[in-house]
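Every protein chain but one is kept in place in this view of the complex.
And now, chain A:
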Amino acid sequence: MSSQRETPFVTDDSQVQTDTRDARMTGGGADNRFNSKLRQAFGSSPFILTKFDQFMNWVRGSSMFMLQFGIACCSIEMMHTYSVKHDLDRFAAGVPRASPRQADVIIVPGTIVSKFAPRMKRVYDQMPEPKFVVGMGSCTISGGPFQEGYNVIKGAEEVIPVDIHVPGCPPRPEALIYGVAKLQQRIAEGESSPVTVKPYELQQFDDLEQDEIVEQLAEEINEEDLVMRYNWADSP
């Protein structure tokens, strides 16, 4: 080809057109392998220009690994959301992972009680950043029907920050899908997790403020044991 060229290469567009480029620009011709749907969507430019973080947000929202995490009644509806008919996988969020280390999203499906809250917090802590939380059901909002229970935490937000609340008792699978889709939208738009005040941190026992109950339990609990303290009188 170069032998036929008399002028330097890039000065004149018309001189460097090839069949392939023809095909790409016009959408026909001998070689139409560039005319994918994606190409049509992006126009003729072979490059997509975006900010890297926007790209990452899009990626995160479009491929979410859920933590396989069942607590109470809501988890039955969550299972239905994952399986036939509702099939959460259609929305790029249907791969339940059994290990928190591999998950981006934790759906909290049920009532949280005092014995379970520290464990749930630990599971949440084990998930890699960035991580998102969907609270499923009234129980994760306020304790739901069991709000007056002596042993029931008044909502998941007392333990971990929640991005999306899906109300219902239990929410229908459709509602959960809507919640997940909303979460995806928020992530894709770059809205990050809310920061909440977390009154129940896991602390070491000897870091607790000394008061009556701590003194009482001093015999039983080791100083370095991680503990969670519940101030029932202050909870809503």
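By definition in this document, a residue touches a chain if its C-beta (ideal position, glycine included) is under 8 Å from a C-beta of that chain, and two chains touch if they have at least 3 such contacts; residues count from 1.
Please note the rule applied: contacts and distances are computed from a predicted model.
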| item | value |
| --- | --- |
| Candidate names "Acetyl-CoA C-acyltransferase", "ChsH2 C-terminal OB-fold domain-containing protein", "Phenylacetic acid catabolic protein" or "NADH dehydrogenase subunit D"; UniProt protein name, chain not shown | "NADH dehydrogenase subunit D" |
| Residue among A:Cys73, A:Ala92 or A:Ala181 that touches the chain left out of view | A:Cys73 |
| Hidden partner chain, touching residue among A:Gly61, A:Gly110 or A:Gly179 | A:Gly110 |
| Missing-partner contacts on chain A, residue numbers | 68-73, 75-77, 79-80, 83-85, 98, 100, 110-111, 113-120, 122-123, 145-146, 148-152, 169-170, 172, 202, 205, 208, 211, 213-214, 216-217, 220-222, 225-233 |
